[in-house]
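Here the complex is missing a single protein chain, while all its other protein chains stay put.
Then we have chain A:
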Amino acid sequence: MKIELLCALIPLFPLIGFLINGLGFRRVPKGLAGTIATAAVLASFVVSIILFRSFVSTEQAQPIVATLFDWISVGDLHINFSFQIDQLSLLMLLVVTGVGSLIHLYSIGYMSHDEGFGKFMSFLNLFIFFMLLLVMGSNYVIMFIGWEGVGLCSYLLIGFWNKNISYNNAARKAFVMNRIGDLGFLLGIFMLINTFGTVEYLDIFKQATSLEIGDKTVLAITLLLFVGAMGKSAQIPLYTWLPDAMAGPTPVSALIHAATMVTAGIYMVVRSNVLYTLSPLTLEIVGGIAIATALLAASIGLLQNDIKKVLAYSTVSQLGYMFLGLSATAYTAGMFHVITHAFFKALLFLGAGSVIHAMSDEQDIRKMGGLRKALPITFVTFLIGTIAISGLPPFAGFFSKDEILAHVFEHNKLLWALGVLGSGLTSFYMFRLLFLTFFGEFRGTDEQKHHLHESPSSMTIPLIVLAILSAVGGALNLPGDGWLGKFMAPLFEGSRQVSPEAFAESTIEHSTEYILMAVSAGVALLALIIAYVMYISRQVVPAPETEERSLPEQVVYNKYYVDELYEAIIIRPIRGMGDALYSFGEGLIDGVVNGVAWLVQKSSAQLRLLQSGSIGFYVLAMVVSIVVIFALRFFIRL
């Protein structure tokens, strides 16, 4: 009983926080609203730690399933409202509530002047609630509740400043694009039900271990689930919503669009690792999409001038790395990068927020420069985040990215080379961002210069904590015999059973491993030097919008015109079809009804078969419809 209660408490705290701040909006004073919201998430964090401690202290560390009630029950299908506590959900719980609390704290300072403060805090709490359902559920349908719920919160928060039409459009785009992925996820769930007769993780994975590698149904299931992951974790072709999502307030970008929600896709694949291990073809496809996304997004990041957009493309790119790791069955490495990325990307976004706050809502790095003097804490922490994401030792990103690349090297040398290239790009655009923002001369207006200030402590404390985590986070899983690898090993028992070779001891020699490390760190360092030469020695400032660009530059600057492409091949045709069906299709169907009726009236008047002609119209119309259907059936032969 105790476990059920503890499990239920974790999502309950933020839900209560949401209800208090949501229902009491404008009645609960701002200070109190902020405290309630932050305390709610902090309370969940504390409970998560208690659960974690009790979990690791037991001998076996077996998954615990806590069933609250029978949710949907139809015939043989039983979907429980239940939670599962195991290594994976505990890790995600700690990340979500830990980083979540810091971002709540930060929001108190960042949003303090906003009139919708209480509403904002309540939406953040609601987001945490759904995110917790997503990672705690013991079956795919509970995951789906969280999955769609975080999508809703993402919608509400991206469009938080709802007077702005383009923000609203960005919010709607995010929701709809996620829904495309969700349809894949949903169909995947249906296939799981029809194949295994259940949606519970433990039951499915147990049954799955007796299947053959390359099973067709598992292939279909994993691909459908991955479509869901593509939507939520912004992979090609469903990634374009994420950069637009930067319309939301910056803490939202840090929490939802960097640290937690967007990693849901990785969580899902790691959770379903048995199924993915059973389907090597799916993993190949995942790998291809992942590396393409990583490189595409990184290349766009090279030329962006909006501080948040650079970080957004960087997120898309880093998510690509995580999937790349998964595709080489390096599930632990993928999760490791999820965790370190949560630290340093949240840090970078919050740092960007601090900059934007100081710059009176300016986001264009061409108008910044030299901010390190006015914002020392932001600068130092941002620097740490930049080093961490660039994969330079000894900060967190180095270890997690390196582990991914090492596994990819074993798996496929070409993917490894492309991965290293992407790593170089990452290092370049991040240091470009750092140098343009914090070094050189200030390029903004005098008014902005006068107003520059370091952020309040509610904002700098989260920065400092995250900076420490970004610096030392690598210690979670040091090369060789890391803690995380051992901790997570039981999760992959099933995978190991179905494909022992995929989990065999690494065949790479230690010397090769050190060379690989040196190469990727060297590439990152080289990119740093190039960025230094360009933006500090030569003091290059990116060209203003009006300036002519060379054709390749133009294409990359405009994000390869992918949005325009989607507009042309999907959105406009659907709109056109809507108009055509409404004006023409409806007219046609109605015309058949009315027009044929008219003929009947003519003939019936002559034949005097019917006294009231108009009634006859419809009879005949109906008959004609039937004939049409019969004809349709004849031709279609379904």
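Odds and ends about this structure:
Simple rule for what comes next: a residue touches a chain if its C-beta (ideal position, glycine included) is under 8 Å from a C-beta of that chain, and two chains touch if they have at least 3 such contacts; residues count from 1.
Quick note on the criterion: contacts and distances are computed from a predicted model.
UniProt lists the omitted chain of the complex under the protein name "NADH dehydrogenase subunit M" (options: "Repeat protein (TIGR03806 family)", "NADH dehydrogenase subunit M", "ABC transporter permease subunit" or "Dihydroorotase"). Touching the chain that is not shown, out of A:Ile49, A:Leu94, A:Leu187 or A:Ile468: A:Leu187 (per the contact rule at the top). Interface note: of A:Leu5, A:Leu32, A:Val56 or A:Ile72, the residue touching the hidden chain in the full complex is A:Ile72. In the complete assembly, the contact with the undisplayed chain comes from A:Ile145, out of A:Ala61, A:Ile145 or A:Ile464. Of the residues in chain A, those that touch the hidden partner chain are 25-26, 69-75, 77, 141, 144-145, 148-149, 152, 155, 159, 162-165, 168-169, 172, 175-176, 179-180, 182-183, 186-187, 190, 193-194, 574-575, 577-579, 581-582, 585-586, 589-590, 593, 614-615, 617-619, 622, 625-626, 629, 632-633, 636, 638.
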